[in-house]
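All protein chains of the complex are present and in place, except for one that has been dropped.
Moving on to chain A:
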Amino acid sequence: MKKYLLALAASAAILLPGAASAQDKTKACFIYVGPIGDFGYSYQHHQGLLDAQKHFGDKLETAYLESVPEGADAERAIERFARSGCDIIFATSFGFMDATNKIAGRFPDIKFEHATGYKREHPNVATYNSKFHEGRYVQGVIAASLSEKGVAGYIASFPIPEVVMGINAFVLGAQSVNPDFKVKVVWANTWFDAGKEADAAKALIDQGVDIITQHTDSTAPIQVASERGIKAFGQATDMIKFGPETQLTSIIDDWGPYYIERIGKVMDGTWEQQDVWGGMKEGHVVMAPYTNMPDDVKKLAEETEAKIKSGEFNPYTGPINKQDGTQWLADGEVAEDGFLLGLNFYVEGVDDQLPQ
C-alpha cells in the first residue's frame, strides 16, 4: 500500500509542474466524428486546427481525437480532454451536443464550443455553425438549370435539422429555376461509409436521376457519378480530383478563421458564450469553382452566390409552402435563424417522407 502511495505521490509530482507550465501555453482540443482522412467534414475541421496552429505557432498546443462515435463514447472523449488540461474544447458534430453540455457543467473553467448544435446549458458553452444551406441553394439553381430529366438525387445522412435545411434549400433553389423540379432523397443513415454512399448513388442513378448531390462525407458518390457519366456536387471540400469532368461545384467548409478568432479570445481572456451562424458573408461557406457547366449557368450561379453573400437575398424567403401544401412563410417573410436550426419538415416539392 505504502508503495502505491509513494508511486502516486511521485506521479503527482511529475504531473504538477506539467500543469503549471501549461499555463503559458493555450491548449485547444478537437473532437471529430470521422477520421481526419475522410477528405470531407472532419478533414475540413482538421484543416481549421492546422490553420490555428500555424497562426499561433508556439503559443498554442493542440490535440484531437478522431472517429469518436456520437453517443456514450463522445462523453468519455470530451471528459478525457477536459481532464487533460485543455483550455478550449471544440466538439465538431451535432451528436456531441448533450455530452458537451453535460461535461461543460462539471468543468466551468474550460470553454466548450459545439458545432452545429443549439444547446447552451452552461455559460461556458458556445455554439457555432455554418449556413451550408446557402451553398445548397446555389447548387439547386445549378441542378435545375442543367438537369434534362428534372430529377436530382440527394444522398442524406441523418434526419437532423441541418440536413433537412440543406435538402429544403436545394429544392427551393431548384424550384426558382424549374418549379416542377423533383428531388429523390436516400438516407444512408451514416455520415461516412464510402461503399454505402456509392451504392446509394448507383441506386439513385438507376432510378433515373441525372444529378447527384450528397450530405455524407466521402468522395464515393462523385466517383460513381463520374463513372456513369452524370454530374454531381462535392461535399465539404473541393473534390474536383475525384471527378474532373463531373463536379459542378462544392460547398467548402472553412473553419480556420473561426477557430483562430475563438482561440485568440481564450488567450486574451475575452471569450464569451455566443451562438454564431456564419455563412457566405462571414466566409465560413465558400463555393469551389463552378466547373463543367455552360457559361450562362455559371453566370446564374455566381449571381445567386453574390446575392446571398451581400445579404440581399436569403434562401428561406417566402412564399414557401410546407410539403403538405400548407403555408409556412408568407410572401417576403424570412425564416428566423432560431426556427431554422430546429427545422423538422420538408418544403413542397420534396419527393420523400421525412424520417421522424
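Methods note: a residue touches a chain if its C-beta (ideal position, glycine included) is under 8 Å from a C-beta of that chain, and two chains touch if they have at least 3 such contacts; residues count from 1.
Note that in this section contacts and distances are computed from a predicted model.
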UniProt protein name of the chain not shown, from "Pimeloyl-CoA dehydrogenase, large subunit", "NADH-quinone oxidoreductase subunit K", "NuoM family protein" or "Simple sugar transport system permease protein": "Simple sugar transport system permease protein"
Touch criterion as defined above, residue of A:A198, A:L248 or A:M280 at the omitted chain: A:A198
Candidates A:S218, A:Q235, A:T249 or A:N292 - the one touching the absent chain: A:S218
Absent-chain contact - pick from A:G135, A:G153 or A:G279: A:G153
Touch list for chain A against the chain that is not drawn: 34-39, 43, 66-67, 153, 159, 184-190, 192-200, 202-204, 206-207, 209, 218-220, 223-224, 227, 237, 241-242, 351-353, 355-356
